[in-house]
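The complex is shown incomplete by one protein chain, all other protein chains being positioned as in the whole.
The block that comes next holds chain A.
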Amino acid sequence: MTENEGTIKLDNLLCPICFKNFNNLQKLNAHLDIDHGFIDESVGSRTSSLPESRTDTRLHQKKQIKRDHWVKYVPNSSLCSHCNRLLSKSTRPLNCRKCGNIFCKMHCTNIVKLNIDAKYDPINGKWFHCCHDCYTSKPGYKDFGASADLTDDYISLRNSRREDRSLQKLQLENRLVHLADGLIRVNKKYKGKPYYAFKRRNDISDLERSITPWKEDKHVSRCHICQQPFGLLSRKHHCRLCGSIVCDSISRRCSNQVLLYFLQEVTLDLPYQEHITKKEQMEMPDMSVRLCSRCVNIVYSSRKIEQEKKESLSMLLSKYHSMSTVVKVIEGTLPTFEELLQKTETTKTEKTVPNSNDILSLAKLREKLLRSFTTYTVLTKQLLVIEPTNRTEKSIQDSIKIVSAEFINDKLLPLKNIPAVLSPDKYAKEQSDIPQVKQFSEIMNNLSVKEVKAYREELMVLKEQSFLIESMVENAKALRKFDEVNTLSANLKELSLRSSEIQKLLGENGFE
């Protein structure tokens, strides 16, 4: 390197860690040693090679970061905590200033701000070397995903409105009670007196106006709710509960004529003194009240929602509920079953006799599981034939179909295979030599019944599988993937062979 180049370089010497400017190399070195702890006490040779005086000044200049927790460097035996290679002088062993473990220079390259107790201090700390683990485990490094819960704010906002709303509701309900009672009384009064129709109408009108002051017709030119102007075709109507003037547009439903019977039916909790029966309502279809949509909403909708919530679930949803309980049972028993299976498996490899209790409970668990699965499949099938009541239910049904298929794929098919690890020799022994079977039946006395069940279940699964494959063959044919068809039909043959074998075995115990 020429001198010229050297001077240019020295003009802007930057510390590679904190990018502070230095005007000569010595100062930079000193800075690195002191501020960033590059001087490493654990490497004995290096320290000793330093001039005595400098070490002294360094010690006096600055308070040193804590070093008690450092792992000591032992030549020829210390390993890098990260890559486990033997540390030697050439690999420059370094202690992570934070955790104190010893590393080779390749694996202690990160830096972190630490205080003199070697604790993370992002504000007042100084830069020090640390290992990758200390770097990535510093607070905030792996943090993400801020969120803000506004529920409290929202509820207090809603509550501030609630009082007004409930007051309004109470008022309307009171009016409704008075109106209904009054109407029924008036009707009772004129019952069977058709000649007084005019007077009756007058009485009703007086009653309605006494409940709430009607707004003046003259001052209103637009519907209170939809703001459409009144004209020849759209007449003005008064809501009998709030008195405002609304139109009777059929499409916008600003106001409606509601039968008294239905009104009372829905608001049974209100303290009515008079009640109208269904029969009476049928006789007098004009016993109705005109209500604007807002009043209907306030008085009626909240009750409707509450009632609907209490209603029993639709067919589809209740079926789904029972399905999910079965799923819970299956997911609850599967782990214990697998655990037990593992246990018996290990005894097998160790060539010891498996614990008879274990086998017994294993068989029980398996039976339980298989039974649950059968219930599950039956429930699924039932669910899928339910006629959905609306489009939403249809799409829910489709979703459940996908989920259940996946669930069976995931859980049942592997399960079918696992017992096969246990049972093939069981089957084999049964088929080849009878005495062995007896040995088994000595352990489990009602084995034969269980075996029949197991066979039946296997048969069912085989049938299911062959059905599955058949449909896949159809699919493949449709897609003209003939190589797939070949493999699939070969499988199909195998399956039918096996199922006929089992059917033969079962004999009259079989079903269908």
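The working rule: contacts are C-beta pairs under 8 Å (C-beta built on N, C-alpha and C of every residue); 3 or more make two chains touch, one makes a residue touch a chain; residues count from 1.
The rule we apply is simple: contacts and distances are computed from a predicted model.
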Complex member absent from the view - protein name from UniProt, among "Transmembrane protein 203", "Sec1-like protein", "AP-1 complex subunit gamma" or "AP complex subunit sigma": "Sec1-like protein"
Residue, one of A:233, A:268, A:385 or A:402, that touches the chain absent here: A:402
Option from A:25, A:167 or A:305 whose C-beta touches the chain left out: A:305
Per the touch definition above, residue among A:317, A:360 or A:378 touching the missing chain: A:317
Chain A residues touching the omitted chain (full complex): 5, 8-9, 12, 15, 17-20, 109-113, 120-123, 125, 127, 132, 135-136, 138-141, 143-151, 153-154, 157-158, 161-162, 165, 297-298, 301-302, 305, 308-309, 311, 313-314, 317, 320-321, 324, 390-393, 395-396, 399-400, 402-403, 406, 409, 413-414, 416-417, 420, 424, 465, 468, 479, 483, 486-487, 490-491, 494-495, 498
